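Missing here: one protein chain of the complex. Every other protein chain is in place.
== chain A ==
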Amino acid sequence: MSNLELVSVEEERVAKAFLLREARLLDDERWDDWLLTLSERIHYWMPGIENRRREDGKGAYVEEHMALFDDGFRELQRRVNRFKQPSAWAENPPTRNVHLIGNIEVFAGDEPGQYRVFSTFINVRSRGLDEQYQLAGRREDVLCEEGDGLKLLKRKIVIPNATLPCKNINTFL
């Protein structure tokens, strides 16, 4: 965190384009294309948020505690696999998604060919005639050059909610 090193304008442009395309793929339910944006070594982590006092020192989340996502590539494939089943009853009619991505900052990663990327998101989901759920949060990603482009190697997703205001998270953030 201490020495964040800026990258070239071109590298920044490519990293931003990666995040914006990813959001579009998710909104369009292009699950298989989305999986192709991930490194098979990915760690996709969204800790559960805890409401503790400042002097507690643990902060808002603890690595080994309960999480909303703590996935590798196999787990993300399984989640996608469920979305694609004709018997995913609660996805038919489909959930309609918008992923808004902002506050993008791109820095050099710890290793050559890696980028450390901070961003924020607002995800609005609607189901049925009138259900609407909105989640906002911050993300910290590591993108890496793999094959012919960038892949997502690490993602940490932190939302402010200690209680999810909704019944599930049937999307990726």
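We adopt the following convention: a residue touches a chain if its C-beta (ideal position, glycine included) is under 8 Å from a C-beta of that chain, and two chains touch if they have at least 3 such contacts; residues count from 1.
Just so we're on the same page, contacts and distances are computed from a predicted model.
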| item | value |
| --- | --- |
| Absent chain [UniProt protein name; select from "Ethylbenzene dioxygenase alpha subunit", "Tripartite tricarboxylate transporter permease", "Cation:proton antiporter" or "DNA-binding response regulator"] | "Ethylbenzene dioxygenase alpha subunit" |
| Of A:L4, A:A17, A:L36 or A:A90, the residue in touch with the unshown chain | A:A90 |
| Missing-chain contacts mapped onto chain A | 46, 48, 50-53, 56, 61-62, 64-71, 74-75, 78-79, 81-82, 85-91, 127, 162-170 |
